[in-house]
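Single-structure report; data block below.
Of the protein chains in this complex, one is absent; all others appear in place.
What follows is subunit A.
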């Protein structure tokens, strides 16, 4: 659906059906190079049709890029609109908080890198205001944390407004290592861009590649062979498995519960070595390509995987048991960092964060892709919305993923189709999206190829993007020593933002 800029808010309001169809993504595009102007795309997940509704607002090339902000009616749009403001110079009128998001104080005011006229190699220096949101008052103080942390993690600056130990407000300054991937892939062939897309983030490597490849496959109209989909499914579930198991251990690190930290790391290592046996690297890169997969799962690899899965399943059950019996841990995890269902819906949260707050969503089921429609699994939801609920969702999904991999391995033995569907020819100047459920939630890619078949625009919305703002809400009312635990329960990714 196409609308004029001034009609965007009204149209978005209709598309969201009173919040029943969540805002999946919102992004801009500079279409001046093929005769258009600027565009803002809003993607809504249509829960009834199991599809994505695309709303496009077209701006004339010479216009002032003003439009009525969606944030006042759809809070989930807040970050997207700040990013639109930074990257393209769109001005969402009445946006309650239009501070810079991606571009920090070292960039000039009128710098909008995703416009086509900006040269990617330009040496840009400047100054702009970047203010943190803080509370002021008698006896209140600020605690700045980061961007460099004591652990080996990515950079992020957190500013706590404190009343004693209690957190009144938290503001996060992220995007420190933004790599401009969306800009860098423009003009590259889909095959070249694939290598970059695989490296957006280590822990969601498969999910990113899967979304990207599906978007391309839709443009070619060709079907991916069944065997390739089985192997893709196994890879995607293996990724979920090693993430969830590692995160279970990490959450225990948040409260200093040492035995489970070591158990989690050990099980994760077993799975990473399985990955290495399958793809030659620990993050399953190079396995999934547009049109299929590159490597087969041989009989011996399948056996190896089955053995490893049994071991992981048994030992993970031990972890589940230990945690269930650890009163001290339960005391820390229950009622800590609560996200209510309303907040989850308003912010259009995805993945574990949403499911732990009672939002029944999983794009493997809601927007079925690949073979998920014929591989039944349960979507695990909890209603408490606290740290423990998020842990329980992960625990449930570990069991589901193991079952899914076993089913897929069984089907794989009876299947002798090809690994690849052959040469793909892509439609140009047509938008296309691909989605996949990563360990952190739905991962969406939207792309368009230019007349030469190279990337015109690639938009990447990984699962961490909608969930980051929820962290700042979850910590309100908790005390600052509980922050690491709450943070780990969301397990959000910095690299996924710094795309």
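By definition in this document, contacts are C-beta pairs under 8 Å (C-beta built on N, C-alpha and C of every residue); 3 or more make two chains touch, one makes a residue touch a chain; residues count from 1.
Everything that follows uses one rule, which is that contacts and distances are computed from a predicted model.
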item	value
Hidden subunit of the complex - UniProt protein name among "N-methylhydantoinase B", "ABC transporter permease subunit", "Extracellular solute-binding protein" or "Hydrogenase subunit family protein"	"Hydrogenase subunit family protein"
Chain not shown: contacting residue from A:53, A:142 or A:313	A:142
Which residue of A:13, A:32, A:306 or A:326 touches the chain not shown here	A:326
Candidates A:255, A:293 or A:495 - the one touching the absent chain	A:255
Contact partner of the left-out chain, one of A:187, A:286 or A:484	A:484
Sites on subunit A contacted by the missing partner chain, in the whole complex	141-145, 149-151, 164-165, 252-259, 261-263, 266, 326, 328-329, 331-332, 479-484
